[in-house]
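One structure, as structure tokens, below. Some questions next.
In this view, the complex is presented without one of its protein chains, the others remaining in place.
When the chains are written out, they are named A and B in that same order, and each has its own residue count from 1.
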Amino acid sequence: MKKTVMLIMALVLTFTLAACGQSSNKGGNASTPPATNNAGNASTEPSGEPTPETKLEGSILATGSSALQPLVDQASKAFMDANSGVTIQVQGGGSGTGLTQVSEGQADIGNSDVYAEEKLDADKAAELVDHQVAVVAMAAVVNPKVNVDTLTKQQLIDIFTGKVTNWKELGGDDQKIVIVNRPASSGTRATFEKYALGTKTDDLQGSIQEDSSGTVRKIIGETPGAIGYLALSYLDDSIKTLAYDGVAANEENVANGTYPVWAYEHMYTKGEPNEVVKAFLDYMLTDEVQDGAVVELGYIPAKNMQVVRDIEGNITKK
Amino acid sequence: MAQTTDKKISANNHFAEEWVGRIYTTLCVLVLVTTIVAMVYFVASRGLSTFFKNDVNVLELLTGLKWSPEGQPPAFGALPFIFGSFSTSILAALLAAPLSFCAAVFMIEITPKFGRKYLQPVIELLAGIPSVVYGFIGLSVIVPFFRDVFPGQGVGIAAGALVLSIMILPTMTTVATDALASLPSGLKEGSYALGATRWQTIYRVVLPTTLPSLLTGVVLGLARAFGEALAVQMVIGNAPFIPRSLFESASTLTSAITLSMGNTVSGSAHNNALWSLALILMLMTFVFVFIVRWLEKRSKL
Partner (left out) sequence: MMKPKTVDKIATAVIIGVAGLIVLVLAGLLGFIMVRGLGHLSFDFLTSPPQSIRAGGGIGPQLFNSLFLLVLTMIITVPLGIGAGIYMSEYAKANKFTDFIRLVVEVLSSFPSIVVGLFGLLMLVNYFGLGFSLMAGALALTIFNLPLMVRITEQGLKSVPREQKEAALALGLTKWKTITSIMLPIALPIIVSGTILAAGRVFGEAAALLFTAGMSSPRLDFTDWNPLSPVSPLNPFRPAETLAVHIWKINSEGLAPDATEIAAGASAVLVITVLLFNLVARWLGRFMYRKFTATK
């Protein structure tokens, strides 16, 4: 009997806790607006330095792109150090998840590798405000034993559409080409296809598809004849980076517009952000983050770009 | 007088106690049923919208060979995934079933003391190794090995099945061991008394009588193999095609879901199609459970 009572009590406790959490969570959400009022003057101080009068309070949920997650995570830690009243949660899950959640109001910030217009319906995308925090460039990479150093756009197209299947046709050794692609839904693949190939490609029989950069790098580094593409931050000695049309993939060439395979990293908010979110987004664009975490993580600071590209792909000088 | 009230109270107590038990267990089952209903409803409503909202033909999804939901025009042929899921998990179960039976026999019949005390904890410990670690070991050890020994890139159904077979071994062995241990000793002793050897006893008496339980172990193992996502995704290659060999890049239903679910937005045709894959997974599991139940009934006759 005693045991039964204990069991039931444990059960009741569990449910009560669950219920409490629900209500306290709601309470938390409801208390956000006053907190933002408190922080009225905070927007004039985008550097995020705490002063007793303008203490920021609130919580931010940023979710989405796993490529952008480390950057936002890193920046959020420094921001929370400076503003003890703010809690920021950074979640991965992919660009699609981020856009869905910010569009439905579950997250405050949706991190994405692609423009919202490319994933969401036009009317939903129109509600979102784009904050471009960095630029990510991608390079074609091959197994270090492949003795090819540069590929032209046409050669890349031939490889990724399966027209060319052996490295000897491109001046290399007699070695079968193994394609390590990304899934069709991937933002990285969309960027690569749009700016390196200029065309969408179909999946090929026998090609390998991986979504995470670490795995792509590992497979390319080990598989003879493998080719794939990675963001610049993932380049290292285990793989060989190819030049595109003879242009080396580095920050300088991306910034001056000669190397075309790059994309903006977006942090979307639904409508204009509230004070706390705005303070954080402003902080993302300060020199502290742009010259610090952004560079450290292998992104290119948005302010260094000498060219601007719109969603159609039209490039204009700044 | 006092005695009768005592009796009454104790009868009431008994009555109350019985009802507490009944209500409590019924509530537990209700929670279970609610969860199940919610999940089935949820997966079905998401998965079926591919057919109702996005006007994809059911037959096209089940038999189509081309999967390109973001293509122009989009194609939703999921047969390669269905094929991949079936071949990988069945192959894994075929590899693991005899191994787990042997391990169980070793533990129960050959060296009961040593086996139960040392082998079983180690095998159970393996159930606790996270699938990501299995996937990583598969990618670091099995894939390079296959790449060197067999033609192809090393990834594929063979690598997936091998990783899965190691993963499901603990589940299957535990069930097989329990089944063998719960066998009444009289059965075996009778067989020995009739002059049968150990192997004859195992083969003619132990195996047939424990077969239903052994099959349950196979189902549990298969279930884990079917549902496993991250480890398989790391070693199978993920090309949406029916492979021409065991060593060519292939896909399973789970790997297709994990690969693209996070990248697609909720409500899009691609996202709905992925939920349809989850629905197929669920229905396939139903079919599978039915087959095994039928097998169990046959073996009881």
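What we mean here is this: contacts are C-beta pairs under 8 Å (C-beta built on N, C-alpha and C of every residue); 3 or more make two chains touch, one makes a residue touch a chain.
Keep in mind the model is a prediction, meaning the values are calculated, not measured.
Seen in the complete assembly, the chain not on display touches A, B.
Although one chain is not drawn, the whole complex shows that of B:Leu48, B:Leu99 or B:Leu211 it is B:Leu99 that touches it.
Although one chain is not drawn, the whole complex shows that of B:Leu27, B:Leu94 or B:Val149 it is B:Leu27 that touches it.
In the complete complex, the residue from B:Val56, B:Leu79, B:Ala176 or B:Ala278 that touches the missing chain is B:Ala278. Interface note: of B:Ile90, B:Leu119 or B:Leu211, the residue touching the hidden chain in the full complex is B:Leu119.
The chain omitted from view is touched by exactly one of B:Gln153, B:Thr174 or B:Ser191, namely B:Thr174. In the full complex, chain A makes contact with the omitted chain through residues 3-4, 7, 10-11, 14, 17-18, 21-22, 24-26, 29, 59, 61, 66-67, 69-70, 73-74, 80, 87, 89-93, 97, 101, 104, 106, 211-215, 233-234, 293, 296-298. Remark: the residues of chain B touching the chain excluded from display are 14, 17-18, 20-22, 24-29, 31-33, 35-36, 38-40, 42-43, 98-99, 102-103, 105-107, 110, 115, 119, 121-133, 136-137, 141, 166, 169-171, 174, 178, 182, 196-200, 202-203, 219-220, 222-224, 226-230, 253-254, 257-258, 261, 266, 278, 281-282, 285-286, 288-289, 293.
One rule holds for everything that comes next: only the chains that are shown with their structure count from here on.
Spacing of chain A relative to chain B, judged by their CA centroids, is 34 angstrom.
Listing the residues of chain A that touch chain B in their complex gives 1, 4, 7-8, 66, 92-97, 99-100, 103-104, 119-120, 178, 183-187, 200, 202-211, 215, 218-219, 222-223. Contacts from chain B toward chain A in the complex involve residues 17, 20-21, 24, 67-72, 139, 143-144, 147, 153-155, 234, 237-241, 243-244, 248-249, 251, 259-268, 270-271.
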